[in-house]
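Notes to accompany the following structure.
Just one protein chain is left out here, and the rest sit where they should.
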Amino acid sequence: MLRTTLIILAIFVALFVGFVIYDLKTAKRRRETYRTKSSITAYLMLLPAVILAFLFILLPILYSLGYAFTDYYLLKPNDINFIWFDNFKNFFEELKTKGTLYNAIKNTLTFVVGVVPLQIGLGLLLSLFVNRPGIGSKIFKVCFFAPVVISLSVTSFLWLQILAAGENGLLNSLLGVFGFPPHDWLRDPKTAMPCIIVLSAWQGCGYQMLIFLSGLSNIRKELYEAASLDGANIWRKFWLVTWPGLRSTFVYIIITVFIGACRILTQPMLMTGYQDHTVTLSYYMYQQGYTFRWVGQSSAVALIMTIFIGGITLIQRRIFREKK
Amino acid sequence: MDKKAIQQLPNFRPNKTPVKKTVKEVVYHVVGIVLSLIFLFPIIYMLATSTKSESSYAAGLGSLSMFLPDFANVGTMFENYKSVLVNYDIWKYALNSFLYAAIVIVLNVIVNGLAGYVMAKLRFPGKRLLSFMIIFLIVVPVETSIIPLYSIVKIMLGLKQQMTVIGVILPATISIFNIFLFTQFFEGIPKEYEEAARIDGSNTLGVFAKVIMPLSKPIIATVAVFCFIGVWNDYLWPSMILPSADDGSWPLLPIQTALMDIQKQEGITTGEIMSSLIITSIPIFVIYVAAQKYIVQGFGTAGLKM
Partner (left out) sequence: MKKLLTSILSIMLAVLVAFGMTACGGGDDSTDADGNTIVKIMFHVNKTSTEGQAYLKRINAFNAAYKDEKIKAQGIFKARTAGASGYETELLNNQIEGTLADIITFDAPNTAAYAKSGLLYEISSLIPTSEQEKFFSLNKYDGKLFGLPIQESSAGFFYNKKMFAQVGINVSGYTAENPWTFEQFKNVCAQLKNAGKTAVDMRIDATKDETAPYLLYPFIYAAGGSFTDSTGYTATGYYNSASTERGFQFIKDLITEGYTSYEIGATDFFTGKVGMYLSSGWTIPDLDNKYKDFFANRDDWGLLPYPKDVAAASATGSWSYAITNNHHSNKEPIVKLLNWMTSAESSKAITDATGMIPARRDVQNDYAPGSPEYTLLKQLELSGRERPVTVAYPTFSTTFNQVITGLHSYSVATLLSTATNTLQLEMNRLQNLA
């Protein structure tokens, strides 16, 4: 392990040195000037972060992505061989059978498409709701944030009680008052994913509320006053002042919520277990790696996911930048 | 009555009359309370359950009474809290968590603050590679990297027994996302502050410590709160690498890992589990409420441009 690590370190250093030389060479063309003393100070100040990030973030990620090209089986840690693209071949072959993996991708996409607008929308509404003076709104702010800090196992257990099948489920007994028949929310393939979307949005939107609030706090009050003088109603004020003011916050939120949504794992795990109608790509990855012990296969999925998420994120950044 | 007719009524003055304003206030607060209940129900449930014996808890499951405390036995309402505090030494683990969190917060702010400052304010060759790495590391999924991380800490760094505490603390001191936050925040601090300090003869580190950090209370508070929540709620990683409580010496486990163990003790009731969860949630809430203003400011000033 030490040897491999040193090789990675050497590659990393070489890459960095290469970039430094490239930057120095093209400095003139980019009308950039570097001062030696200031650069050395910069490197020294970066050193602790770089060492720690290399050891505890980059290295584990590179290892786990590197495993994607090996036959690493969890129980054979001393016998790891490179099999290059076999794991990826397996991935696409399994995809063709339209089995669990196919469902995992389908469910993950459903989740992303559902939860991103819902969670961001809820976060925005809540932030607009509490963005006013007074003790009431301050208390509400704390309440809305509560699910973010409560452990997922507690909230999932509660949602299980709410969505329980039969007449005893809380939601079912509530709907029963209005004459709806009881429904098995989490076992019905049609309703399971929507339920997980709603509870995830509920769980997370407090955090987005907070970030929207900070965006709102940056909008100058005079803009609203000017709009009021022009006779703008509450909707026009939102479109003319609030929305443009929240633009960069919004871009940030859409990117982070998207990345988080792609990685959804805990909720289906705690709510339904490993079932075809709720399994997600992260869950599939987890199950392959830990339960079925195919670390190599699992890493291949991680690598494919990384490329996918990274690609979409780059596209998102480009789209939102160009409009500026 | 059509719209015009309403407008001709003598006391129609939109948004101005005190009565209308009071109605609006009442509606606002009622809606707020209903919404709060929707977000608070896990806590209400936890509080209610923490007062119950196992049978009365089980009897209430699946009905609304699971959200109500056990009023029938007011006298024994706090039995669960007492038994948790007396039998399971929760305070020791809580103290551990506080200590770990304190160390992590200080190191995290220094390490990532320095890096954020460099990325925001200094020019040096190779910067573009590092900027790219920051975005890359925010994007890649980390779920599978826990296996190699374990090997790095246990085998490569050779941390064993009590030394594994370092393995709990050090990985938590680096956070790419916090570097990103610091960078964004520092970019918003005008150059003039630094230049003034430079004229006074401060070097770069001096500027960082004397000028930048004091101006950055909101972002430091934000990072500190999220560090605290992270360390306080983490259980999987510590449970993997720390030795479990042995031989009566001071245990090393943080609070959540210990809670997981406690929840698996034979004979523990749901009420006791919930009381322990309530007790361990209190610090998070206190810190969040206290720092909330700074968090909004911190994110706000950072601007968060991706």
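Letters A and B mark the chains as written, and numbering starts fresh at 1 in each.
Criterion: a contact is a pair of C-beta atoms (placed from the backbone, for glycine too) under 8 Å apart; a residue touches a chain by one contact, two chains touch by 3 or more.
All figures in this text were calculated on a predicted structure; none of them were measured in a lab.
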Which displayed chains the hidden chain touches across the whole complex: A, B
Contact partner of the left-out chain, one of B:Ile146, B:Ile189, B:Ile229 or B:Ile278: B:Ile146
Options A:Gly18, A:Pro117 or A:Gly166, residue touching the unrepresented chain: A:Gly166
Residue, one of A:Lys106, A:Lys138 or A:Arg187, that touches the chain absent here: A:Arg187
Options B:Ile33, B:Leu61, B:Leu157 or B:Ile278, residue touching the unrepresented chain: B:Leu61
Hidden partner interface residues of chain A, rising order: 71, 73-78, 99-100, 164-169, 182, 184, 187-189, 269-270, 272-276, 286-287, 290-294
Hidden partner interface residues of chain B, rising order: 54-59, 61-62, 99, 103, 106-107, 110, 146-147, 150-151, 154-155, 160-163, 165-166, 209-210, 213-214, 235-236, 239-240, 243-247, 257, 260-261, 264-267, 269
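The rule is short, and it goes like this: only the chains that are shown with their structure count from here on.
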Whole-Å gap separating chain A and chain B, where each centre is the average of the chain's CA atoms: 17
Touching residues (chain side chain A, partner chain B) in the complex: 1-2, 5, 15-16, 19-21, 23-24, 27, 32-35, 38-39, 41-43, 45-46, 48-50, 52-53, 55-61, 63-65, 67, 74, 126, 129-130, 136-137, 139-147, 149-151, 154-155, 158, 161, 164, 168-170, 173, 202, 206, 210-211, 213-215, 217-218, 248-249, 251-252, 255-256, 259, 262-263, 265, 282, 285-286, 289, 295, 298-299, 302, 305-306, 309-310, 313, 317
Residues of chain B defined as touching chain A within the complex: 28-29, 31-32, 35-36, 38-43, 45-46, 61-64, 66, 110-112, 114-115, 117-118, 122-130, 133, 135-149, 151-152, 155-157, 170-171, 173-174, 176, 179, 203-205, 208, 229, 233, 256, 277, 281, 284-285, 288-289, 292, 295-306
